[in-house]
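For this depiction, one protein chain was excluded, whereas all remaining protein chains were kept in their positions.
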Amino acid sequence: MATAVAMGKTPARGLAIRQILLYVGLILFGVLTLSPFILSILGAFKSTVEIGAYPPTFLPQVWHPDNFIQVWKLFPLFPRWFLNSLGLSVTVMVLNVLFCAMAGYAFSRLEFPGRNILFLAVLATLMIPLQVTMVPKFIMLARLHLVNTYPAVILPNVSTAAGIFLMTQFMKAIPKELEEAARIDGAGKFTTFWRVILPLSVPAMTALAIFSFQGQWNDFLWPLIVLTSPHLWTLPLGLAGFSTEYVSNTNWVLVGSIFTTIPMAILVFVFQRYIVKSVATTGGK
Amino acid sequence: MAIDVRPKVGAQAKVPTGGGTRLKRPRPYREWLTSYVFLIPAIIVIGGFTFVAMGVALFLSFFKYDLFTLQWNDIHNYIKAVGNADFHKAMLNVVYYMLVVVTLQTILALTIALVLDRIMAGRGVFRTVYYLPAITSSVVMGLIFSWLFTPGGWVGTAVGGVFPGLRNFGWLLDPGTALPAIMTTTIWSTAATFMIVFVSGLQDIPAQLYEAARIDGAVGWRSLWNITLPLLRPTIFLVTVLGTIGTLQVFDQVYVMTNGGPLKSTLTPVFLIYTEAFRDYSVGLACAEAFILFLIIFTFTLIQRRFIDTTIEY
Partner (left out) sequence: MRRLRFGLMLGVASTMLLAACGGGGTSNQAFDPTTITGTVRLSGWTSSPSEDKLLTDQVAAFEAKYPKIKVAYEPVPQDFTTKLKAQMAAGTEPDVFYVELGEAAGFMQKKVLLDLRPYMAKTSTNASDFAGPLLGAFKQGDGIYGIPKDFNTLALFYNKDMFKAAGVSEPTKDWTWQDLQTAAKKLTTGSVYGLMTPPDVARWAPFVYQNGGQVVSSDFSKSMLTDPATIEATKFYTSFQKDGSGTYPAKLGAGIGWAGDALAKGRAAMVMEGGWLIPFMGNYPAINWGAVELPRGKSQGNLFFTVGYSISARTKVPDASWLLLNYLTSLENQKVVLNSGFALPTRVALKDDPFFSAHPASAAIFSGYAYAKPFSWGIHTGKVNDAVNAALERILLGKQSVEDSLKQADKEVNDALAG
């Protein structure tokens, strides 16, 4: 917008042409962005024969909405995977937000020996990639007999360095006076945290919640390592397995892909505003 | 990765300096204790699954371990890793992948953000549309693009319109094009996220600056070059760092689309470590390779971070 103002000097017609060109560019890019989705959705309605047709057809010659029912019926694990994904994502989201907020509170508002060192230690883990820790993490969980259980997926993800950093930074900006007022009223640290700090931190918590949820929903590598029984799998894991089983039925694989994507797409539409804001503050991770 | 680009919130508070005002603390020990109670979950999770895990990885990297028997192996895992042709190949692949993906996705995201910043209306609609790929699971993305890249598929048909010889080309079956095909998939899905980071970075540039520049006669390209880009530098750095970290860990697309092939042309370090540890059960070797990789990334990130720290505030 700022630049649009800056261009106020340009004659009106030049401005209009420029605007049209910009929109054309944006629409073209939009088409490019959406085309894989559109082709997939159309492909999901094609027959097994037509999906392998050469050259490919754009619209299905015969529409097969029954593909959706077929996949759901032939593969009763799909609803199960959906629930697993949902349950794990919600659990990780709630616990991660809570634990990161707690840690953020301690780091931003409390004084204790070792605070700086601990905070630096947390930050340092941002630089440790998953590939270094995935093998020992698996072995530790195996020793604890937690491999192939939900906690194996949940535990390592419920206090993330990025989340703690975000909460700490946010809470530092909350005026001290509010906290003081609560203290004068005789509230302890826990009450202050729960009644004063948490309600004020809702924006940061929302951002963190959305990313925790999305991250868990789409996570593949870690569940792949620790979940061995199909009834515990999440949607991406199940879908990957499904696609190797039904190599000959690309149309079904596309149906499964749509099942996996729709919940996130709905979430994005509902929480659009928050998501944009939180991507902007956190860089999308 | 939360590196707050927009220091509106808590801008004055530098990283760990903490609480500011010092009030009279009647019983400091109690507050200490309270603090640790608040930190217990974080200490257990991060301490256990990162620091202890690192220790375990370091320990195992000196052993021959197949998940069943543990056998001292001196530094042979490291020697083997350094001489491992697959490891070299994986490193080369991922550097190639990182350079191309980070460069292209940054340019693409910035371009779109700049265009979006200049249109009169409808920004929200475009933003939502562009954002869809970013929320799509990488497995779904991989499956869809595998299908698009199949011989005689949509990519073949599109490219075949110009070069008929390529109509039945197997993009994912040729060592020369498999990795670029994965790069395309990744860029398609990540550019949107970074576009939004750029859009908000652009909004933070004070309008008065443009106004002042306009009076000085700087419009269009000149204002872009002289004002927008320099002020966007911290954001560009942020996007580059996040992109680097993300690309170095690429795994899902490789697993779904090519399984590391053809001829190891899409083998990446994470995929290699995964297969060595969990398919071949050469756990010690996998840990040694992970450590070497960690040292490389660590050095790399430190260098990058130095840049960020000096430029993040404006």
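By letter and in written order, the chains are A and B; residue numbering begins at 1 in each of them.
By definition in this document, contacts are C-beta pairs under 8 Å (C-beta built on N, C-alpha and C of every residue); 3 or more make two chains touch, one makes a residue touch a chain.
Owing to the predicted nature of the structure, the values given are computational and were not obtained by experimental measurement.
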Among displayed chains, the one left out touches A, B
Out of A:V90, A:V147, A:L200 or A:A265, only one touches the absent chain, namely A:V147
Of B:N168, B:Q203, B:N226 or B:Q249, the residue touching the omitted chain is B:N168
Taking the entire complex into account, which one of B:L67, B:V82 or B:M120 touches the absent chain? B:L67
Can you list, in ascending order, the subunit A residues touching the missing chain? 48-49, 51-52, 54, 56, 74-76, 138-139, 141-142, 145-148, 225-226, 228-231, 240-242, 244-245, 247-250
Contacts of subunit B with the missing chain: which residues? 66-69, 147, 150-153, 168, 170, 173-175, 259, 261-264, 278-281
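Basically, only the chains that are shown with their structure count from here on.
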Show which residues of subunit A lie in contact with subunit B when the two form their complex. 1-10, 19, 22-23, 25-26, 29-30, 33-34, 36-37, 39-40, 43, 54-56, 95, 98-100, 102-103, 105-113, 115-116, 118-123, 125-140, 142, 155-156, 158-159, 161-166, 169-173, 176, 180, 189-190, 193, 204, 214, 217-218, 220-221, 224-225, 235-237, 239-240, 243, 250, 253-254, 257, 260-261, 264-265, 267-269, 272, 275-276, 279-285
